[in-house]
Each structure stands twice: as structure tokens, then as C-alpha cells.
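Would you mind keeping the following structure in view while I ask a few things?
Missing here is one protein chain; the remaining ones are kept as they sit in the complex.
Each chain gets a letter, A, B and C, in the order it is written, and its residues are counted from 1.
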Amino acid sequence: MSRTIEFTDTEFMIAQGARLLEDGKTFFVGWGIPQVVAILGQKLYVPDVIQLFEFGAVGPQSVLPFVRGTMGGPQNTYRSLQWLNMNWAFAYSGSGYMDYGMLGALQVDPYGNINSTYLGGTFRKPERRFAGSGGGNQVASHCWKTIIVIKHEGRRFVPRVDFLTSPGYLTGPGAREKAGLPAGTGPYRVVTSKALFGFDGETKRMSLLAVLRGLDPRDVVKDMAFRPMMAKEIGEIPPPTDEELRLLREEIDPSRFLIRGEKMSASA
Amino acid sequence: MSRTIEFTDTEFMIAQGARLLEDGKTFFVGWGIPQVVAILGQKLYVPDVIQLFEFGAVGPQSVLPFVRGTMGGPQNTYRSLQWLNMNWAFAYSGSGYMDYGMLGALQVDPYGNINSTYLGGTFRKPERRFAGSGGGNQVASHCWKTIIVIKHEGRRFVPRVDFLTSPGYLTGPGAREKAGLPAGTGPYRVVTSKALFGFDGETKRMSLLAVLRGLDPRDVVKDMAFRPMMAKEIGEIPPPTDEELRLLREEIDPSRFLIRGEKMSASA
Amino acid sequence: MKIRKEGDIEYRFEHPDDFRRFVRDKKSRKAEPKLFSSKEAVSAFVADGDYIVYDFSSLTRGPQALIREVIRQRKKDLWVCAEFTLHESALLVGAGCATRIDVGFLGYGSYIGQAVCEGRVRVYEWTNGGLALRMLAGARGVPFLPTRDLLGSDNMSVSAAKVVEDPYTGLPVAVVPALNPDVAFLHVHQADIHGDARIFGTNLFALEAAMASHRVIVSAEEIIDHDEFRKDPMRTTIPYFLVDAVVHAPFGAYPGAMPARYEIDLPHVDMLNGIRNDLQMQEYLQENIYSVADHEEFLDKRVGARRMAELRRAATIMEGYR
Partner (left out) sequence: MKIRKEGDIEYRFEHPDDFRRFVRDKKSRKAEPKLFSSKEAVSAFVADGDYIVYDFSSLTRGPQALIREVIRQRKKDLWVCAEFTLHESALLVGAGCATRIDVGFLGYGSYIGQAVCEGRVRVYEWTNGGLALRMLAGARGVPFLPTRDLLGSDNMSVSAAKVVEDPYTGLPVAVVPALNPDVAFLHVHQADIHGDARIFGTNLFALEAAMASHRVIVSAEEIIDHDEFRKDPMRTTIPYFLVDAVVHAPFGAYPGAMPARYEIDLPHVDMLNGIRNDLQMQEYLQENIYSVADHEEFLDKRVGARRMAELRRAATIMEGYR
């Protein structure tokens, strides 16, 4: 007999992201939801992951609860291996020491290019303006594998991003290298609030790998403004576990500021 | 009635160098005799001078006695304002914060170009090989005014250095700027064991400013392998004072390792 | 010539020789007392049209007292280096102080985004890494530095970053021009009256910014004896001869946190982030900045001893900050 689990889309996105982390590896963590993904993962699955933050915290072991909005505060830098500054943080990534990068996005295109700058209009006259790159451009340029964490809203998946803030595979195979970006790097996974995407080895286009248990893959992709590739077998992602939800709700974000979202449910 | 002071040529060179220091200014200090000049000056005349060493000691107040050969040891870095590293040291000089540089030399030419690499033969087959630039090239390139400290031996003053290790005025007026070196910088004084030289504002050629009391300027320049310019009035430099000699002999270098040299005398 | 233009792109750039001359002629190396009130410091060293930079984040060790004083003095036409910061940009634009922003990170809250859409402020996209590198170039006295990012992105077209061919590999490499701001604001844990300063914890580019900027204003939670610095040179973040003014400003990072001193005032930050329009912005500015004479009056009348004590008690993580 299977139970039904209730959760928000954000909770699912964070939980499935946390399960992707690889222990004993280095993660360059972007601002916002990626921080929560890294914290959940480190507490639950990958204690020996080394987080890096652009302001120079190397290997912190965060104190809970997570203080929303903050990055450089004492909670998020607690028990670091080393405290440095921004130019050193990007030296770690520039010289190849960062296995993974993890970033949020406003929009993403089939090649994993990220827009976090503006939506609609032009650069000088945007319809809606957002934060811009921060250190995202460096993270997406330098890290070996970039994980993009993004809400599963069709309008966020566009054939061409309004502004290319942080590079994915640009225009396709070989384009990163041709532009001068470090060889062998690029987007690796797109973690959404419904599904998980990878990138096809040949075409470098986004490819659906798995969906939340109970969802129909065709429904998952039908709102997307581009047609992703489909893996041979589409996997099924279990919903957040009790322990993931407990940790998120009681320890990481007791004010429920970050983990709120659309209500969902799935069988445990 | 004047006393006669007895001293070594090295002691005179150090003492007259120490008197050149300007209080409340920054000095990038090279290895060896320049260190002793800076120590004597700071103890006696310019307490608020800020010394900088290439290994990243900013503003030390050295402990005596001076430990010969050392630069980075605890004696020479005592009570620094800041301890950093080499790339930061050359950032201080690169961005214009170093008023003076002070360097030794094997050879110097009329434009104040310094050789500290080899003498005779070719680079690949030198007759005598020495230490090379160290950080001297950076000091002579970046600092506003470079002071060269060199024994007054005719063969050290050559029309053209065997190897241009650290730049003076290169081939003459405008040459530094044309090469891309920071504008307005260059050699300022040459302190020797007999005399003091400056550089002519127009020709940028070395010019005799003063000699040790009792010496004849013509004798001082006659051994030099190039003919320096002569200032309109050649000044007279008093010999080391009792206090300079006491400090050098009793506190700075009690083993007399560094201050030994040819015996000289002059009236006090 | 401190502003250059290439096509549509304006950028702050000063020939390294010009910056060097400023450093030679206008920056004293003397260990003199430099204690100023925030009013005096901002009045003396910040002019209309200046390019300003600050370290660190709005929520952590940001120089908030100095920013508020800039607003109180109604400085005009500032160009802001908005690296890893949040609401300062919104306040400076909302108050009519800033007209250009190098981004960085332009967050958060909707007010600043709206201002960009309305064309009330011009923005350039350098990215955080690009701005940090520009600051390092400015500090080293070189006209540019190369990097293997920015490449292939649209930031290249809305900044003055360029692509050059690496002379060793032939690879395309991005280069960014040096940045030498007019003024740097640094809020620190400890300073002496000459300007020697200590920051505990990480920083963005505190030393780079201090070295690269024409003028440096340090505000400090605590003023300590000069001798303390000489006893422990590894802990010096900034030596005095880079600094023009020292302001004693306890709670100078409020409403942000000062690590190991006090925590963030989250309700106040929420109020800031909730600003959606000019009416709300002007109300905030009136209440928290214009209507009080200075930082001290702001603390007394708008924060209060009780709240400050609470925030101090909330700062329980001391480990590593000393």
C-alpha cells in the first residue's frame, strides 16, 4: 500500500537536486535555491562535498536554519576550510578545481544557455529586469559540469534566451571551445520542479531524462517553448522523502519562505 | 680643530644612502646593502619611512642586529603593518604607491641601467655569473625614484651594461615611456662609496652631484669607464658621523660582515 | 579622461599612468589621525559624478551607514559598482543619487528592476567575476587582465570587455579594462585612527578596491590602538597609507549583519525589499535617512538600544572571526 506524499514543486526541485550531488566532489554554488539544494544534499547524502561560494568561502558546513537572502553571512560560511575573496574563488574554478557548478535561471534554451538578466524588450528597454549574472557567468564558464535549477514553467524554456547571461553550449557542439571557453565544460543537468533533463552527447541539446513519479512525460514537455530531445527510457523520480521534507521544513527553512510553491502530490 | 674620522668605503656608502631617505615616504628595498641603508636611515633619521620587501612585508621595523643574507626572516619583518606575498608587493609598486626603490648593482651605465646578471662573455657563456634580477627589475620599473647603491669602482661604471637587468632611462629621454614602462619613473640617485650622482633632467645622463669631503671630483670620475656629467656645483658629503658608525658597528652589524671594506678617512 | 565610450558603451577607465600620478601626488603616506564623522568623510571625499565601490554584501558587512550618508547629502550622478550587493543600488537610484550601475548583481526587490525598465538608470553587464578582475587590474596598475569567461555571452556586447588572441596558445581570451573608482567604502571590524583596518571573514575585493581607488573611506565597528596592527601583521586587511578617512560607526552595517558582532535585522530588510514604487521608496528614505541628522541619530531614533541589543545577542557564531 503506497502512501501519498504532499509537497510543493519547490520542495521537489530542491530534493531531486540534492540527490544529484556527488560526494567528495567540489560544487560552486550560486545564490538562492542552489544554496538550499547544497545544504540539503550535504546534510543528508554527501557530507564530504566541498562547497565553494564566489565571495571566497571554501568548504563551509552551514548552520541551520538557512537565513534567506544571505550568502556571505556567518551561517553559510561556518566551519569553512578557508576564507578568501572573489578573485581567489574564481581561481579555483578557473584552474579546473570545481567539478560542479549549480545555478538558478530565469530562462534556459535547448543548449543550456542561461538568462538571468531580463525578460522581454531589449537590453536598454527591458520589460522586466532581474539581477544579472552575479558570478553565474564565471560558474557556467569554468566548472566542469553545470547543474541548472529552474521552476518547470513552459515560458522559461525558450528556443533562444532573451539575453545570454551564462554560457551553455552556445550554438551547439564545439561552440564553447571555439569561443575560447575551457574545453570539456558545459551544462550537465537541468533540475526542474517536475523533471530532470540532461544534454545529448552529440547534439548538445537538452534531453528529458526523467519525470516526477506519476507525471506523463508528454505533459511535462508540452508547455515548453522548444521541443527537448527524449532519452530512450524516461526514468521516474520519487517524490521528496519524509526525511527530505522534515529537514527542509523544520531545520533548513522553518519560515517556509523559500520552499513555498505550487502544491503537488505523488505516491511515496 | 677638526677631528679625523676613520671608516670603510662601505660604511660611507651606507651612511650617505641613509641620509637620502625621505621621512613619511615608501621605499621598496632590494636585497643586501639597501636593507642596511634602510635600517640605518629608519633608526636614525626617518622613523616613519615605510619599507616594502618583495616577499610581502609592508612597513617592518627591523630588529637588530641585522642577520646577514636574510630578507624574509622574523628580524627583518618585525612589527610590519601587513604581511602579504610577492604578487601583492608588486601590486603596491605597480599602482604607484612606492615613492622610492633602492637597489644594488654590479654595473651601471650613464642612463642608470642596472646589470646584476653577469659580467663579460655572453649570456650563454658568461665570464662571471651573478644572482640576476630578483625583484630588482620590478622595483626599477615601478617605483617613482630609484636609488642605486654601488661600490665606487671604475669598472662598474660602463658606457653600456653587459646585460640590462633592471631599467634605468634605457637609451635616453622618452625611452622608458616608449617601452611601456610607467610614466615619470626612473633612476634618481646613484650612491657610491665616494660620491653621489643624480640624473640630468634633459639628457637623463648620470651627473656628479657631490663627493666625500676631501676628495677631488676629478679623481672620483677619472676611473669611470664613461664620463659623467658634472653638476654646476659639486657638493661635499660629510663622512659618517659617530652615531652612524656606532649604530652600524655595534647594533646593526656587530660581526662586521657587511660593513667591511677599504679603509678611508676624512675630517669630521 | 575617466569615462570612455566605445559605440554605445560607456565605461569607467583611467590610464594607469594617470592613476599612478594621483597616488604619487595626492595620497599621503604619513601616519596621521584621520578620524572623521560620516558626514565629514562623505562630504570631503565623495563628489557628484563619482564612481563608487563597496565591499561586501548588503546583508553582510556592507557600509550601510556610509551609503545612507551619501543619500542624506543628496549626491548626484554617481556610478555604482554593484558587485554582490542587494538593496544599496535600489536606495541610491531611488534617492536620485545614482544614474549608472556596473552589474554585478542587481538585486533584489522589484524597485531597482523597474527603474532599469523605465530608463532611470543605465546599466552595464560586467558580471561579478569581471568586476573583481577589473578591480585587481586597477590595484596592480595594469590596463587590463585576461579571463576565460564572459566569452560567448551577451555580456560582451553590453560591457567594454573584449576578445583578444592569447599570444601563447592562440586561444580567444576575454580581457577586461582596469577599474580605478573615485571612492571605495569599506566597513570593517577594527581600525586605528590612521586607517589600518581588519576585516574578519571573507571579502569580495577589500584590498584590491582600497589599492585601486582614489579615495578610501573606512568605517569601523571598533577603533583600536595602532600597536595592535604591528603585533599581528597577518590580520591587517588594509594598511593605513591606502586610507583617507576613518569613521567610527558601530552598527555601520545595519540592517545587515556584522559577522560575530550583530545579526541581520530581517524585518527591516523585508521592508526594504518590499519597496515597489516611488511613494514607498520616498517614505523609506524620509523615515530612515532624511529625517535623521546622522548615523547616531538613526540608531537612537529608528533602531533603538533594545533592538540593537537583540541583534547583538543573535550573533552567536564567533568561531573564526577574530
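Note that in this section a residue touches a chain if its C-beta (ideal position, glycine included) is under 8 Å from a C-beta of that chain, and two chains touch if they have at least 3 such contacts.
Here the structure is a predicted model, which is why all the values come from computation and not from measurement.
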{"item": "For the chain not depicted, the shown chains it touches", "value": "A, B, C"}
{"item": "Contact residue for the chain not shown (choose from B:Leu181, B:Ala195, B:Leu208 or B:Val221)", "value": "B:Leu181"}
{"item": "Option touching the unshown chain, where B:Glu127, B:Asp219 or B:Glu262 are the choices", "value": "B:Glu127"}
{"item": "Options B:Phe12, B:Phe163 or B:Phe197, residue touching the unrepresented chain", "value": "B:Phe163"}
{"item": "Identified contact with the non-displayed chain, of A:Ile5, A:Ile50 or A:Ala179", "value": "A:Ile50"}
{"item": "Those residues of chain A which, in the complete complex, touch the missing chain", "value": "24-26, 48, 50, 57-59, 61, 77, 79-83, 88, 90-97, 99, 142, 144, 182-184"}
{"item": "Touching residues on chain B - with respect to the absent chain", "value": "31, 53-57, 63, 67, 69-75, 77-80, 83-87, 90, 94, 117-118, 121, 123-138, 141-142, 163-167, 170, 175-176, 178-182"}
{"item": "Residues from chain C at the interface with the omitted partner, ascending", "value": "4, 13, 15-16, 140-148, 162, 164, 166-169, 171, 173, 175, 177-178, 200-201, 231-235, 319-320, 322"}
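Everything below uses one rule, namely that only the chains that are shown with their structure count from here on.
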{"item": "Remaining touching clusters (ignoring chain A, no chains moved)", "value": "one piece"}
{"item": "Leading chain pair when contacts are tallied as C-beta pairs", "value": "A-C"}
{"item": "Closest chain to global C-alpha mean, per-chain Cα centroids", "value": "C"}
{"item": "Centre-of-Cα separation between chain C and chain B, whole angstrom", "value": "40"}
{"item": "Centre distance in Å when chain A and chain B are each reduced to the mean of their C-alpha atoms", "value": "58"}
{"item": "Residues of chain C whose C-beta touches two or more other chains", "value": "none"}
{"item": "Per-residue overlap in chain B, given as positions that touch at least 2 other chains", "value": "none"}
